[in-house]
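These notes are about the structure you will find just below.
Omission of a single protein chain aside, the complex is shown with its protein chains in their original locations.
Take a look at chain A:
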Amino acid sequence: MARVPVDQAKVDACRAYAADVANDVQHFIDRHTTVGVERTVARAYGVDGADGEGTPLANVLVDRIHRAGHAGWGVSYFLGRALAEGAGSIQEAAESLAYSEAADVEPGRVSGAEARAALKEATAAAIARIDEARDQREAFKARFTPAPLPLKYVIVATGNIYDDALQAKAARYAGADIVAVIRATAQSLLDYVPEGPTTEGFGGTYATQENFRIIRRAADEISAETGNYLAQTNYSSGLCMSEIAWMAAVERLDMLLNDAMYGILFRDINMQRTFVDQYFSRRIVARSGIVINTGEDNYLTTADAVEKAHTVLASQFINEAFAKRAGLREEQMGLGHAFEINPWLEDSFLFEVSQAQLVRQIFDRHPVKWMPPTKFKTGDIFHSHVHDAMFNLAGIMTGQSIELLGMFSEAVHTPLLMDRYLSLKSAKYIFGAARHLGDEIGQWKPGGIVESRAVEVLDRAHELLEEVQRETIWDAIGRGAFGDVKRTRTGGKGYRGVVARHEAYVNPILDALEGTEAP
């Protein structure tokens, strides 16, 4: 690879600042839970189903405990107590606690330790379910030759899960390695996960456990047919971050978009809520071997990609620190960045290559995720295709791990069958034609545009991290340090679902996940 100069001492200092930032947040996380975390725990224990109006049992159950003011004990306490007092099953206990007028949601009679002990078997079964799904996925994947990097990632977004399945298969046929099924645009703001297969939604259809199964089945079929594995990804973000992570883990997804910073800045999710949710979701992800994708690329859609490139790098250090605290290995951290510089700026391509190479070198074990141009895309599809070609060239030159392929119809509509085909064809051509370009170049002109840019971006990321460490992430976000978007600590959606843990808080699933090394 044509390397750029990286001052290792500066990188180490960045990691140290990021560690402080993450430790501060972790201190908060360890003293709180959320309705989202508790619903995830309930689901992990097998609490299943929804009422006639489609409200999941997990929601009714947790909301009832929360309304009574006792969510800080953890839903596990109430489920465990019911078992200790003779309930036939967790499902039965959950239904009774949720729907029965006579159900007691006041703590008492049974201690936290006793409730925990009653859940011992169920906890082991919940963890085993994640492990089995992971082993099954890895065994199936092992039948195929790994695809060369960058992995070609495309989206399907028809709004109907059955069309999505068809388009996913077509994408693999045309050479895709990863398919993302886009969710309905407002799902991140729903405080429940819809049930069953869905055939509607704007900009995509819902993430549901059944929809995950439908796409997994299609992906497995086409993998077997074509002899190359098709990976599946979805979105563990928004108000149901950890519930989706659990569903993805047990339904054998390969990747998840998972980034609290993204939710805070771009979906106005409350920061306390989503940091707590993110931690639990990443604990599940760590156990399941799923690769996360973070959303730093989005900063460059609202802020300028030259001026604010360093905010992406700074945020990647912070995201890495959060991920480490949740037990993720570097190989599971698909840190995000993007090709979003104004294409008409002179030497824009050199800046892009420089930034991409810098991220590649600093996060050398991480499957970094490289995002295509979107901000400067217009309805001129022919020019758009050229723009994407430059993105592909930068991607192969700098050895990116995962490339979300640009679509020439980016500013027009969600990708059509032929749009995706042409995008994959172009990537195949450029990845092949320039496979060893980076190696051959070896070194950039010393002190030239590419080198100087890399030095500048790292320097500025270092400065920013120093500031964020001093002021804390809460206040840094408050002043618009990332993506030029400002959010407050108690503002945004989902704040009411944040609860301080009671000293007797019971969450054996989290304990089990925290007690294990990453697989």
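Here are a few things to note about the model shown:
Following the convention adopted for this analysis, a contact is a pair of C-beta atoms (placed from the backbone, for glycine too) under 8 Å apart; a residue touches a chain by one contact, two chains touch by 3 or more; residues count from 1.
Here, contacts and distances are computed from a predicted model.
Only one of "5-oxoprolinase subunit PxpB", "L-beta-lysine 5,6-aminomutase beta subunit", "ABC transporter ATP-binding protein" or "Sulfate transport system permease protein CysT" fits the UniProt record of the hidden chain, and that name is "L-beta-lysine 5,6-aminomutase beta subunit". Set against the missing chain, the residues A:A84, A:A147 or A:V412 yield one that touches it, A:V412.
Across A:V41, A:A184, A:I284 or A:M333, the residue that sits in touch with the chain not pictured is A:A184. Considering A:A118, A:A170 or A:I402, the position touching the chain not shown turns out to be A:A170 (whole complex).
Between the chain not shown and the residues A:G203, A:G432 or A:G448, the one that touches is A:G203.
Of the listed positions A:D48, A:D484 or A:E514, the one in contact with the omitted chain in the full complex is A:D484.
Mapped onto chain A, the interface with the missing chain covers residues 159, 169-170, 173-174, 184-186, 188-189, 202-203, 266-268, 301-304, 342, 344, 374-376, 378-379, 411-414, 416-418, 421-422, 484.
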